[in-house]
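Here's the structure, in C-alpha cells; my notes come after.
Here the complex is missing one protein chain, while the rest keep their positions.
Let's turn to subunit A:
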C-alpha cells in the first residue's frame, strides 16, 4: 500500500495539515480532475465506451470519488499542503469529484457535477511543475459519521455505506451491454465498484466505530504537472484493463470491497491497494 511506500511523505503531510491553515503568503490553486476511458471523456450522456477484457461497451450509471489530504510536491521534494476551500463539494480537507449528472442511466445521482478541487497553497511552493499527492477516500475522522448529520459533500445518502457505518470512497457503476452474467446463472444489469473501509468494528460500550481492518485508502502521487495546463484523471480503461465486466466471479456483482471478492483483486491493484502504485490515475493536458 502507498502508505507503506511513502511513510515520510505522509508523516510530513499529516504534520503540516495538523499545523492548521495559517499560511504566511498564500495563493489560490485549482486542480482539475476527470474520469475518462482512454482518450474519451466518461459521462452519462456519452455513448458507452469499450472497457475491460474482453472489451464490452459499458455505459455509465454512477461515477463519484472522494479525495482528501491534497498536496503539491515541488521539484526538490518539498510537500506543500493544499488547504481546501469550504464549499458544497469540499469540507475539512475532503473533496467529492462527481462526473454523473442524474441523466440517462445515472438516474439516482445529482444533477450537479464537480471536476475540480480549489484551495490555497503557500506561496513558497513556487511556480511548478509539481507532483500532486492525494489520498483516495474519506479520512477515518470523518468517515464513520451519519450522512444526515454531516455537512456537504459528506451528506449524500448515495455515498453512505450503511453496513460499514462509513462511506463509499469510490462509487463507479457501469452498465455493460448485455448485462453481467452471474455464477449462479442469473444476470445483473450493473457492474458495481464500491470502494470503502471494510472489516469495521464498533465498540458497543461507546457506540462508536473503533477500527477497520482494511482502511482501503490508497495514496496517489502523480507525474509532474502544471494545474493551469493539465489535470488528473481516473482512467477506466486502465482501471478495468483485466476485468471482464460482462461476467461476475461471485460475491457482490462487481466489487463492493469484500476482502475475498475475486472481482476486487484486479481493480484494487490499479488503485494502488496491492502494494504498487495507483496506475488508474494519470496526468493529461487539459
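Of note:
Just so we're on the same page, a residue touches a chain if its C-beta (ideal position, glycine included) is under 8 Å from a C-beta of that chain, and two chains touch if they have at least 3 such contacts; residues count from 1.
Heads up, the rule we're going with is that contacts and distances are computed from a predicted model.
Hidden chain, UniProt protein name from the list "Cytochrome-c peroxidase", "Maltose/maltodextrin transport system permease protein", "ThiS family protein" or "NAD(P)H-dependent oxidoreductase subunit E": "Cytochrome-c peroxidase".
From the options A:90, A:114, A:164 or A:243, the residue with contact to the chain not on display is A:164. Touch with the chain that is not drawn comes from one residue among A:38, A:151, A:178 or A:250, which is A:250.
Contact between subunit A and the absent chain runs through residues 102, 108-110, 146-149, 156-158, 160, 162-166, 183-184, 192, 198-205, 207-209, 213-214, 250-252, 256, 258-260.
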